[in-house]
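Every protein chain of the complex appears in place save one, which is left out.
Our next item is chain A:
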Amino acid sequence: MFTAFLIKYAEIGVKGKNRYIFEDALVQQIKYAVKRCDGEFKVYRTEGRIYVEALSEFDFDEVVDNLKTVFGISGICPVVYVEDEGFEKLGEDVLKYIGEVYPEKDKTFKVCARRARKNYPLTSMEINSEMGGIILDNCPKMRVDVHKPDIMLHIEIREKIYIYSNIIPGPGGMPVGTGGKAMLLLSGGIDSPVAGYMIAKRGVKIDAVYFHAPPYTSERAKQKVVDLARLVSRYTGPIYLHVINFTDIQLYIYEKCPHDELTIIMRRYMMRIAEKIAQDTGCLGLITGESIGQVASQTMQSLAATNEVCTMPVYRPLIGFDKMEIVELSEKINTYETSILPYEDCCTIFVAKHPVTKPNLNIIKKHEENLEEKIAELVETALKNDELIIVR
């Protein structure tokens, strides 16, 4: 019965002169999302509202699921619209709407009318009371509750008349693309896809980099990262995934540096490489899934040591989250099942039994000097062989 969706957006509404930029971006993102659905749709902005109107048959659940992935949407209202053929006819239409959406007809309700077209013969207040009367007369089990109604029945008088009562929560946030671009360090674990999701939610476009270490990590591990990127791209739009072959760098560090500092030094090089790609591709920051104290390389001291190599801001949206909270989010965005597939990532293969948890930056730097002979060349080779996968 529903033929359109009214899209509510919260935060964008309070923007000032820039508001249209956000609204246009949101329309773009919605178009991108409904493109994935069967059927034809018109997405348009009018009078401070965004509508998604179906021009053909469509699958309601599919459209709602896809709209739920569009950042910037705070609510999705399935709408019935009717032609204005007089108030009496509108009464019939509203009763039909109630009959179909609430077949039990036993809810408390409140009518909430709004006139965008001010030449309509009744005022909003008059519509509220008249329509309330019609409903009460025809549905003996329905009662009015103006404070906490079960149903908030919206009637909007525009060129056509829109009826809706249900608001499906959207993901919130801001439309992707309104906040610049950042480079996500994607590992294949649980955390990094969630970190990407969280930053994208603030309107940031995401590129990603994955460090591949064949033969120590397998093709399947790489495929898993591509799969994760694809799941995240449902929310973020297409992701440019850079696959960097890290094996030679890793083995060189292994040869030249103390093994308990391996992970820290490795991560410092990952950050350096990620930042280089980020700079070359117009990213304004790096994103990691780190959370304080989760593992040895994520203590305050370790974070300080890895952070030190970057001049770009490093965004760590999960920094104060517990593992369980991150798991919950990953389940919500549907990446958990893929994240827990048992393919080793390059951070764990040579990990020492007791890696340093409180690295001393001066000592780390001293040990990195052991790498001077070949490391610049190895990094350059890795960057040169960057494999770009466009994930959508």
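The rule we apply is simple: a contact is a pair of C-beta atoms (placed from the backbone, for glycine too) under 8 Å apart; a residue touches a chain by one contact, two chains touch by 3 or more; residues count from 1.
The rule is simple: contacts and distances are computed from a predicted model.
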Name the chain not shown, per its UniProt record: "Indolepyruvate oxidoreductase subunit IorA", "Cysteine desulfurase", "Spore germination protein" or "4Fe-4S dicluster domain-containing protein"? "Cysteine desulfurase"
Which residue among A:140, A:320 or A:342 touches the omitted chain? A:342
With respect to the chain omitted from the figure, which of A:136, A:304 or A:352 is a touching residue? A:352
So which of A:116, A:251, A:295 or A:383 would be touching the chain we can't see? A:251
Even though one chain is not shown, chain A touches it at residues 214-219, 251, 254, 259, 342, 344, 349-353
